[in-house]
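Handing you this structure, nothing more for now.
Only one protein chain is missing; all other protein chains are in place.
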Amino acid sequence: MGIRLDSNAYGKNAIRLSKVIRHPDRHDIRQISVDVSLQGDFDAVHLAGDNSKVLPTDTMKNTVYALAKDRFTDSIEEFGLALADHFLVHNPQVSAVTIDLAEECWARMHFDGAAHPHAFVNGGSEKHLAGVYQDRQGLALSAGIGDLLILKTTDSGFEGYIRDPYTTLKETADRILATSCDVRWTYVGVPEAPQELYTGIRELLLRSFAGHKSLSVQHTLYTMGEAVLEGYPLVKEITLKMPNKHHILFNFQPFGLENNNEIFIATEEPYGYITGTVVRDR
Amino acid sequence: MGIRLDSNAYGKNAIRLSKVIRHPDRHDIRQISVDVSLQGDFDAVHLAGDNSKVLPTDTMKNTVYALAKDRFTDSIEEFGLALADHFLVHNPQVSAVTIDLAEECWARMHFDGAAHPHAFVNGGSEKHLAGVYQDRQGLALSAGIGDLLILKTTDSGFEGYIRDPYTTLKETADRILATSCDVRWTYVGVPEAPQELYTGIRELLLRSFAGHKSLSVQHTLYTMGEAVLEGYPLVKEITLKMPNKHHILFNFQPFGLENNNEIFIATEEPYGYITGTVVRDR
Amino acid sequence: MGIRLDSNAYGKNAIRLSKVIRHPDRHDIRQISVDVSLQGDFDAVHLAGDNSKVLPTDTMKNTVYALAKDRFTDSIEEFGLALADHFLVHNPQVSAVTIDLAEECWARMHFDGAAHPHAFVNGGSEKHLAGVYQDRQGLALSAGIGDLLILKTTDSGFEGYIRDPYTTLKETADRILATSCDVRWTYVGVPEAPQELYTGIRELLLRSFAGHKSLSVQHTLYTMGEAVLEGYPLVKEITLKMPNKHHILFNFQPFGLENNNEIFIATEEPYGYITGTVVRDR
Partner (left out) sequence: MGIRLDSNAYGKNAIRLSKVIRHPDRHDIRQISVDVSLQGDFDAVHLAGDNSKVLPTDTMKNTVYALAKDRFTDSIEEFGLALADHFLVHNPQVSAVTIDLAEECWARMHFDGAAHPHAFVNGGSEKHLAGVYQDRQGLALSAGIGDLLILKTTDSGFEGYIRDPYTTLKETADRILATSCDVRWTYVGVPEAPQELYTGIRELLLRSFAGHKSLSVQHTLYTMGEAVLEGYPLVKEITLKMPNKHHILFNFQPFGLENNNEIFIATEEPYGYITGTVVRDR
């Protein structure tokens, strides 16, 4: 019985690139991080140290910066498609390319109701994500939102669950629901205006989170996923990862006070972790 | 020659507290982290392990949660003052109390132009800071902004500096200026409406950063500090810490391309670190 | 065409537990973080908010602490097996349980050549990992090492790779190789002494990294994986993730100095990322 190399990939991660787009009346700032990963005919690299088919990860990095000049002009989805295509076309030894992109949110500063032409404030942890997987047979495009930290102060409860000898949690009809969402959806084919789609889907996710009466994180997860599939026929499937950012009611009993659902301990660890994929029935 | 205890302090850090304030038509969410630190007559604790004058840090934590019920109703500055006063009044062995507070920014969600009553999205890394130092002689109140990540795509240069045998940096009349600012200012006495002051000072800091033609980070730092002292007589002094979030022009020469000040590498390390305090002349 | 829930799971992450094991002559300290994840018949939770089949994640946490008393007495692999079994046996609605465990390394302090009975210093970022996946058909046990930061100052080169218009990297026959390895292997069945196996496999990984003449990270990855499969028949397959912690030769040319392969810039981003799985041929 021999030993052999099975699935493998290599590439460059965290290629951080900023682009200033100079319009006549204003500048745009785009700040992204790109991961490139290649799969292909790399057995000899691993087994014999033969690098003749290796495109160095340093070259991948240079390529991302160089192509950004002409090809990163609109959405990160389109830039990702250009990158995947470039690496596949120029590297016959490569069977599949994966490009993952994350864009920081910079908000233009406003003063006295007017947009400033070139000053920005960072919009926080939330990121616009995009992913391209392209092989010799075709391609798949996905988009998403990373670290979307959302919270509602009511319309959320958790009751009627299993009780066993290790249960100490109290049921509640009214709690804080907070999560640092990671959402990722896949498109049917390559849609025309991915930036507008992203904006619309993000708004719909927030709207369904806010408007929904949550009976559990799972219940909210499905509701958000279902809303996107219903609202956007171009979305094939959607996966949500929803860590529960617990807000625990502080126990005022020892001090003779009442906590009318107002003072909470925000904890980081441990945390509930709920994931699910919502798809279309075929 | 003997050995003795010199300056010392102890307390509880990172007391993370959320409060839901229930108005008839909407909820507010407040999320803060509080640090409590005490100084005083604690020689016997250190030298003899005599805990009779030690208020446990666990009790400090409980106190912060308990007092939040009635005293955390408006600005974090006012809650900090209430906390400092409580610990000083109830602990004769304590000579000075320091309370540091940091508030997360939660932005209310809006749909179709209307504010949602109870759903929020996190506003990112930026934090509203406040600090109270109170001893038996009096108190000092400070406020500030933590992790304020701001960027301008032009109106920033860096030229005319010293050249020595180790110089390789190229002068530039037009660069990206980005910094993750930490700003802290001290008030003359205790102002009446610290939340409004904070909002005004934050806006003025952004405005002077955006409107200023920067010749160096130091130049911008002073300009921002001076603007606050000029605009707000209640501010006694202001300290800015401005790490330079470098954006390095990517070198396109090896590829026969021109980089017309558009494609940059965003680096984290190493980073320039500029600090300064601007005060009033007496 | 309808919409439906596809794959989904939920559980509790980052359950941080310490256990003191009191031997007559010494104490042991064990510090672990446990993730519990369940799959099963949870459609009604998502679609209808019906929690009657939900074991709360808070109860999972309590269960981990409670079972640690009697069942966490030896390896984390064995504790993981006990936990998976417990959740599967007591929850008929559950089809599969995943338990992931990570153990911190605490090193006993030594003075004058003698082991101290109860004082420890933390061994750093490196973690002993274990994973159990158990469903109604059977179980799979894996182990691994997380954040194993290793470096060699020579016996590593990178030459003979593809050159294209975006190549600027220089070939080198002698460089620093450093990586923060994440290694995970799967056992055939459940081995008898997982802790000893872990220790042996870890030593073998280090030995093959140190003794090997590396022609690329891929070459080293395969060598390490192959060594484990050759040395341990109980290991079915092994996956290594090897981010390249680049050490870039500092350019001394502008200063008229020579850098004889001695002064390097250690960079964090961007980084090469190499992954591969080594398996047995059937």
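We just call them A, B and C in the order they show up, numbering each chain from 1.
Just so we're on the same page, a contact is a pair of C-beta atoms (placed from the backbone, for glycine too) under 8 Å apart; a residue touches a chain by one contact, two chains touch by 3 or more.
Everything numeric here is computed off the predicted structure, so don't read it as measured data.
Trainee: Taking the full complex into account, find the residue in B:159, B:174 or B:196 that is in contact with the omitted chain.
Mentor: Of all options in B:159, B:174 or B:196, contact with the hidden chain holds for B:159.
Trainee: Would you indicate which residue among C:124, C:165 or C:189 is in contact with the undisplayed chain?
Mentor: C:124
Trainee: For the chain left off this view, which of B:32, B:66, B:150 or B:205 is in contact with it?
Mentor: B:66
Trainee: From the listed residues A:7, A:52, A:73 or A:168, report the one that touches the chain absent from this view.
Mentor: The missing chain is touched by A:168.
Trainee: Contact with the hidden chain only, please: which chain C residues?
Mentor: For chain C, the residues touching the absent chain are 16-22, 27, 29, 31, 62, 65-66, 68-69, 106, 109, 111, 116, 118-126, 148-155, 176, 203, 206-207, 209-210, 247, 250, 252, 254-255, 257, 259, 261-267.
Trainee: Touching the missing chain, which residues of chain A?
Mentor: The missing chain touches chain A at positions 165-166, 168, 254-255, 267-269.
Trainee: Mind listing the chain B residues that contact the chain we can't see here?
Mentor: Within chain B, the residues touching the omitted chain are 1-16, 35, 37, 42, 45-59, 61-63, 66, 90-91, 158-162, 164, 166-169, 214-219, 221-222, 226, 229-230, 237, 243-244, 268-282.
In the analysis below, only the chains that are shown with their structure count from here on.
Trainee: Counting only C-alpha atoms to place each centre, which chain is farthest from chain B?
Mentor: Comparing chain centres, C lies farthest from chain B.
Trainee: Since chain A and chain C are copies that touch, just let me know if over half of their interface numbering is common to both, same, or not, different.
Mentor: The interface of chain A with chain C is built from mostly shared positions.
Trainee: Distance between chain B and chain C based on Cα centroids, please, to the nearest Å.
Mentor: Here the centre of chain C sits 37 Å away from the centre of chain B.
Trainee: Distance-wise, how many Å sit between the C-alpha centres of chain A and chain B, to the nearest whole number?
Mentor: Roughly 29 Å separates the two chain centres.
Trainee: Could you state the distance in Å from the CA-based centre of chain A to that of chain C?
Mentor: Their C-alpha centroids are separated by 24 Å.
Trainee: Which residue numbers or ranges of chain C touch two or more of the other chains?
Mentor: Residue numbers touching two or more other chains: 166, 168, 268-269.
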